[in-house]
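All protein chains of the complex are present and in place, except for one that has been dropped.
Moving on to subunit A:
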Amino acid sequence: MLDMTRRSPRPETASGLARGLGWFSIALGLAELVAPRAITRSLGLRGQEGLVQAYGVREIATGIGLLGTRQPAPWLWGRVGGDVLDLATLAAAGGSRRQREARGIAMAAVLGITVLDVLCAATLSGTPGRATSRGGMSTPRSYGYGGRRGFRDLPERMRGAARDARIPEDMRIPKLLRPYGN
């Protein structure tokens, strides 16, 4: 069994790897979307062009998700799910000996990528996130900032205390444009 604690990459390395996997997803997705026929022909999946294109859309969405987030772990686990789907699709296909050989190579490649996805996802799943009002990955707690008003008095008593400030004319609504009666 894979020993994650010993073999997992460092979080910084895993973050870089996650971005790499994001770009890989987009490239693969574009290929599946643009040239499904070439892919199905070489792998013995004829008639499955629509499915390959759908997988392409999935890959692109995952890639964009991975590149656009600071918490890539859920997207990486999504990739792992996609890898399983890919493997199942490849395993279920028929075709000539040559196509079976090509599929074998493809499955080996997918397996390799799956290992990377799992290692990366497992490493980044342990990386702490940001506290949010909904809970997020860290438990929100009160920091007691309710007394930090910054004023010498209550805000309602400080309202307008700086009305004596000289507001420069270039930062005001020009006189000619001000509302009537102002």
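We adopt the following convention: a residue touches a chain if its C-beta (ideal position, glycine included) is under 8 Å from a C-beta of that chain, and two chains touch if they have at least 3 such contacts; residues count from 1.
Note that contacts and distances are computed from a predicted model.
Undergrad: According to UniProt, what is the chain that's been left out of this complex called? Choose from "Alcohol dehydrogenase catalytic domain-containing protein", "Phosphoribosylformylglycinamidine synthase subunit PurQ", "Intermembrane phospholipid transport system permease protein MlaE" or "Glycine/betaine ABC transporter substrate-binding protein".
TA: Answer from the UniProt record of the missing subunit chain: "Alcohol dehydrogenase catalytic domain-containing protein".
Undergrad: For the chain that got dropped from the picture, name the residues of subunit A it touches.
TA: Residues in contact with the chain left out: 22, 26, 63-70, 128-134, 138, 140-143, 145-152, 155-156, 158-163, 165-168, 170-173, 182.
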